[in-house]
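Excluded from the complex is one protein chain; the other protein chains are retained at their positions.
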Amino acid sequence: MYTDLPEADLRRYVSEQVDPADFDAFWAETLTDAATHDLNVTVIPVDTGLATLDVFDVTFAGFAGQPIKAWLRVPAGATEPLPTIVQFHGYGRGRGQSYENLLWASAGFAHFEMDLRGQGWGGSTSDTPDEAGSGPQAPGFLTRGVDSKETYYFRRLYTDAVRAVEAARSLDVVDAARVGVMGVSQGGGLALAAAGLVPDLAAVVARVPFLCDFPRASVITDAHPYRELGIYLSTNRLNTARAHDTLSYFDGVNFAKRARAPMTMTAALMDPICPPSTVFAAYNNYAGPKQITVWPYNGHEGGAWEDDALTLTAFREHLRQG
Amino acid sequence: MYTDLPEADLRRYVSEQVDPADFDAFWAETLTDAATHDLNVTVIPVDTGLATLDVFDVTFAGFAGQPIKAWLRVPAGATEPLPTIVQFHGYGRGRGQSYENLLWASAGFAHFEMDLRGQGWGGSTSDTPDEAGSGPQAPGFLTRGVDSKETYYFRRLYTDAVRAVEAARSLDVVDAARVGVMGVSQGGGLALAAAGLVPDLAAVVARVPFLCDFPRASVITDAHPYRELGIYLSTNRLNTARAHDTLSYFDGVNFAKRARAPMTMTAALMDPICPPSTVFAAYNNYAGPKQITVWPYNGHEGGAWEDDALTLTAFREHLRQG
Amino acid sequence: MYTDLPEADLRRYVSEQVDPADFDAFWAETLTDAATHDLNVTVIPVDTGLATLDVFDVTFAGFAGQPIKAWLRVPAGATEPLPTIVQFHGYGRGRGQSYENLLWASAGFAHFEMDLRGQGWGGSTSDTPDEAGSGPQAPGFLTRGVDSKETYYFRRLYTDAVRAVEAARSLDVVDAARVGVMGVSQGGGLALAAAGLVPDLAAVVARVPFLCDFPRASVITDAHPYRELGIYLSTNRLNTARAHDTLSYFDGVNFAKRARAPMTMTAALMDPICPPSTVFAAYNNYAGPKQITVWPYNGHEGGAWEDDALTLTAFREHLRQG
Amino acid sequence: MYTDLPEADLRRYVSEQVDPADFDAFWAETLTDAATHDLNVTVIPVDTGLATLDVFDVTFAGFAGQPIKAWLRVPAGATEPLPTIVQFHGYGRGRGQSYENLLWASAGFAHFEMDLRGQGWGGSTSDTPDEAGSGPQAPGFLTRGVDSKETYYFRRLYTDAVRAVEAARSLDVVDAARVGVMGVSQGGGLALAAAGLVPDLAAVVARVPFLCDFPRASVITDAHPYRELGIYLSTNRLNTARAHDTLSYFDGVNFAKRARAPMTMTAALMDPICPPSTVFAAYNNYAGPKQITVWPYNGHEGGAWEDDALTLTAFREHLRQG
Amino acid sequence: MYTDLPEADLRRYVSEQVDPADFDAFWAETLTDAATHDLNVTVIPVDTGLATLDVFDVTFAGFAGQPIKAWLRVPAGATEPLPTIVQFHGYGRGRGQSYENLLWASAGFAHFEMDLRGQGWGGSTSDTPDEAGSGPQAPGFLTRGVDSKETYYFRRLYTDAVRAVEAARSLDVVDAARVGVMGVSQGGGLALAAAGLVPDLAAVVARVPFLCDFPRASVITDAHPYRELGIYLSTNRLNTARAHDTLSYFDGVNFAKRARAPMTMTAALMDPICPPSTVFAAYNNYAGPKQITVWPYNGHEGGAWEDDALTLTAFREHLRQG
Partner (left out) sequence: MYTDLPEADLRRYVSEQVDPADFDAFWAETLTDAATHDLNVTVIPVDTGLATLDVFDVTFAGFAGQPIKAWLRVPAGATEPLPTIVQFHGYGRGRGQSYENLLWASAGFAHFEMDLRGQGWGGSTSDTPDEAGSGPQAPGFLTRGVDSKETYYFRRLYTDAVRAVEAARSLDVVDAARVGVMGVSQGGGLALAAAGLVPDLAAVVARVPFLCDFPRASVITDAHPYRELGIYLSTNRLNTARAHDTLSYFDGVNFAKRARAPMTMTAALMDPICPPSTVFAAYNNYAGPKQITVWPYNGHEGGAWEDDALTLTAFREHLRQG
């Protein structure tokens, strides 16, 4: 059943999320701090046994210079600068195995798949730790360090994402002018953050994105991971305003206002995990060229393989592939 | 939590499934009937936009000569006879999209992915109808036509599977001497059926296989799809013996007794869908060379990507690839 | 809790279901095709051991001339033309046993209880197969053949229902001028279809009817069987428009517009299976004399025995019994 | 799935329920007390509009002389002494409507359907209050007054059941020598109690009976209503021994030891509500002629209509009907 | 997720509950009847082993003069008239143990904790029976005797609550002019009832109160115990109007209109058990000084320890403690 507003209302929906006065200053300072660490990119070939693709184990310096893993996949033997897709993963996942996720490179792109610090318990593995402590939090990552914007987990993860784009661009096989970002769910939220923080991306694909419109997301669904906020605040109820203040610096709605790259989004009307109003909250605020596909009978899987086709179409167009 | 016996007991477990006296006669007649129809294989290139793989839309004549779809994927430009993997899918799925499921061809195999008649509602799409009526049945396919072995849905599907091997072998790009079959869940059950019905397969991989040990499977889990049997029999309780008679002709336990190809299997101790005793029921009866990997903390996903790695290893060895 | 709109809004609710231009042509052709087959009614006495009722095992030719079973029950020894109730059953059921469902004949009516092709897994048994194949479908009957109006399961079942009325009328013990139809849930949907397709029924009783207002029904509940549509369309998402086109030819809303017999309906405000707005969608469009009883604290059981009393009252009045 | 032991073990299962030394004295005193009140049977014809049956509204004095309602149904016009079925209902039910439950009288029996004091919230209505207070109890009836055998709800209900047999026998249309008792679930438990307390019943049918083997029933299922015991004892944990002492006076296991009438029982291997070991606990102790039918794929519905057929067969044989 | 209206709408919400013309007469008569029984207060010291508090086992005559238990706790050695909190418990609970619930007396109040007749199955024990029979009812207490206002369970319980205040005031250690009432959930409903029936209370604290706005409560949640009404009415559907007539005499909305003491309330926006609109239904009608705290991320636990702090603050202010 529909988990949220009907489509006509979604297209008119306006989020109540606030845009903090020092939002840009906070992120400028955060990225400047990160930039004090050299990117320190290493690229090591992996013996996958695959005949048609080359895969490389990449490491780069993310937030606080901490080493972040990634996979780089390219058509076998490719050396020329390729149009490139930087991919971020969904909640609970990691970069997984070298021999997984072969579509993007098989389609002729360089594919840079960033690992997720500390995640990797659900659906794919991670090889990257999250080096930071936390005050009291609910199980999961959505309230890790939520007491302040400085300590919040997603400050580290969003910074990793920006650095991943930079690391990709530093590679010979990547055409730095033709780099797009994409992701599903949390990956879509990271793509929006990158779109708001990296000024010159060529394309953005955010499918059923997570991490958007926290004020509404935290009260209209009981599904995880948004539910983590409710769990935390049900006990730490006196911290409610403080937590929402932190979250406003990490909301896809606010990154959308600052983004300019052509963007492709999808939403699903039966999605309880990222309810479509929270997706449209970002879409309706997105400042660049944009299109959205709405799937009426889907849950959080969204368009799945149809979304893969939409993604390929978008990247072929905006990265001027083939 | 464990959904079944501990591993030590699994290794000793003996199914109570009966081996009908006319089992071989029934299948010989069924396949002879099918063979009266020409295989009628057509192979049409698909424009997928993939750079590293060629994909073909295949049609062949399955049970009763009905047209069955498949995808053929090979490394781009391959024409020589390749070691070949014939894949069968899980319950509810179909062959899906031409640009999905790229691992096997990327690893250098010819990959023949058979569609599932009438299925395709859950996880991937099917392009093949099931042309047959049915007496009263529970929702789903497990009791479709279960009133007799002649009308049972899986008679048609198992026959399609045997014909898929034949269709693959008829192709120039396939090395007929180096064909293996594989599948997960229902696909594993189909792989076992093929292993019992096709005498000269080079390798079999059956991961967390479904369709094994119906007498036990139907009473030790409430998970679908085995639960379909209980739903049907709870109303059609006077048909219980008749249904079990039908099922005995389709039980992986009985195919395992007749198989000779080297076989790789996996089982998961927390699997409620294909409880591990039903998997070991087939494994313990398997008549050819065999190995099994047991995942103690997994459900029906089994080893997932680790099982993909095991599968590649098995096929590289037994199909004498590279 | 309420599963839908409050009653005041229900009474104003207007369905968005479309009325296809060729709706009447489609059904005229369908029934003309069916009429090419002789009704071929056979009536065989059953030894039930009941002292007060005579029961007969009836067979007649339904869609495509396929044999459909029914029970006929009358007060013991009755031979004169009686006011008659043709009953259709709920989803998953069949005609059941000869000695079940004794109210209607005990009340002095001839009771003609039609079997349901291929159903009979839940609550009562069926003795009638569904002789037709199907393209990919979700488990159950709601998407069987939904790819086109010609192949849709309910084309066959609705035709059976019209033929059941004709078969009943052909019997000596039935007064053809005093025939009413009734049913609960799917049976109510079938009663509405019969009301729209048979011009001269004396009365219609449709209790918490199913098969009404598919556009809304498919998005406001997660309960089965409407949920089958969502399951099918979540994978076959590109078939959404086509499926809804098919459904528009089978929607009780469209049959209601064409019906003229006095109609009694019930709806339940806590019904998740046939949400009351979908019931009112049909009621508000019903073109003949009509009344509806709303049960505020009931789920899909509706008024149950109170609805039986309402049904008896309606048939006594409109069939001019006693 | 199976909710309990496999059938072979069930047939050997021995309950640990104790047989209190003063069990017979307690019940003799209870029934003697009840007998101080005149039965005070009133029989009033009901205008049901049924053509084939006569229905009467019966009242008799039950426990403590409190008025208990019942329906009497007989074939229309019957006046001669008929073989008679006294029926007790399942938990939460009552005698319901006069025009429900027509099978038994339609089959030629006099049918005496006792109401259940204070119940009637689930599935059918009751017209009989329970005139007694209670100490702390869990919601429901299973712990009402469980603090002592004198105040326990089922002391009143079992006494009503014995008095119902006496009331039935006092009627002209009832052949007192040909009276059987029957019931499903709680009704089966009441039938067993009547079988243990009324020495000269002609037949007993107890289908998937409730109220048997409390020591085991209270620890092997979470299904209601046995779960009520667990709810009560989880808070009133210091009352555990006292509650079990009370229950031992009301356990079907102990009544079974004292019964002599021919008995027909059914059990279902997937029944979570009355797990089959608790049913076999009574069956294995039953002291009279007995038979049991085991349904392997059914839950608490047991054999349903097949059990009705078994019931008719048993009563036809033992009540020497027709 | 929110279980009800957003806060702005809650503050405007007006219940549809009716105010029966003879509401005051009914309660005047009820309390007058109760007053014919002497309060009969007994106070017996309990040896708890606590060093800092004295605890007494209190008995007083409640409805119909039936003995009702309570605990009295005071700081060790206290004898002077203290500001006093009379506490009522939540559904399913009782007064529990003498050594539980130490906050209020530790904070310097006399704490009078009333037992709940017949309850005590969930969370704490009761030592008080409910001496009354009941017509058919759903499991639980919400429909016990609901057929008429005279026999309804809560007539007895509300009367007990009024008598508890009187019993407390009769004690030397209680300053009769400084008595407040408080409770959570059902306890909050009892506090509102006391506030409407006892004219001179010094303060009222009703946290997430139950027993308010039955017309809405019974249709907007499936959570127990309001769900008991739906269960009862789903079978006893013809009693719907009668039950609601009874309930109107026991609705916190109607007591709120008659209350004058300063009142502190809390509501939780994610509460499915006492949805916030039902709480605001009482709050918006409360006729005395009032304040409400709304917890946006809490369920039925409400503010828990924060609500304890709010309660202490309110009583310290209104009972002019230290």
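So that you can tell them apart, the chains are marked A, B, C, D and E in the order they are listed, and the count of residues begins at 1 in each.
Methods note: a contact is a pair of C-beta atoms (placed from the backbone, for glycine too) under 8 Å apart; a residue touches a chain by one contact, two chains touch by 3 or more.
Treat the numbers as computed from the prediction; the structure is a model and nothing was measured.
Visitor: In the full assembly, spell out which visible chains the left-out chain is touching.
Guide: A, B, D, E
Visitor: In the full complex, which of A:Pro45, A:Gly135, A:Pro199 or A:Pro289 touches the chain missing from this view?
Guide: A:Gly135
Visitor: Touching the absent chain in the whole complex: find that residue among A:Trp71, A:Tyr152 or A:Tyr232.
Guide: A:Tyr232
Visitor: In the complete complex, the non-displayed chain touches which residues of chain D?
Guide: 218-222, 229-230, 233-234, 237-238, 240
Visitor: Please identify, in ascending order, the residues of chain E that touch the omitted chain?
Guide: Looking at chain E, the ones touching the missing chain are residues 49-53, 75-76, 96-97, 99-100, 102-103, 105-108, 124, 305, 308-309, 312, 316.
Visitor: By the contact criterion defined above, which parts of chain B meet the unshown chain? Give residue numbers in ascending order.
Guide: 1-2, 269-270, 295-299, 301, 303, 306
Criterion: only the chains that are shown with their structure count from here on.
Visitor: Please check whether dropping chain C from consideration leaves the other chains as one piece, and if not, give the groups.
Guide: Take away chain C: still one piece.
Visitor: Please report how far chain B has to rotate so that its Cα atoms sit on those of chain D, a copy of the same sequence, as a value between 0 and 180° in steps of 5.
Guide: Answer in degrees: 120, to the nearest 5.
Visitor: So the centre of each chain is just the mean of its C-alpha atoms; given that, what is the distance between chain C and chain D in Å?
Guide: Once rounded, the distance between the two centres reads 37 Å.
Visitor: Centroid from C-alpha atoms only, then distance chain C to chain E, rounded to Å. What do you get?
Guide: About 50 Å separates the centre of chain C from that of chain E.
Visitor: Name the residues of chain B that each touch 2 or more other chains.
Guide: 124
Visitor: Just say which it is for the chain contacts: an open line, a closed ring, a star, complete, or other.
Guide: other
Visitor: Among the chains present, which pairs are found to touch?
Guide: A-B, A-C, A-E, B-C, B-D, C-D, C-E, D-E
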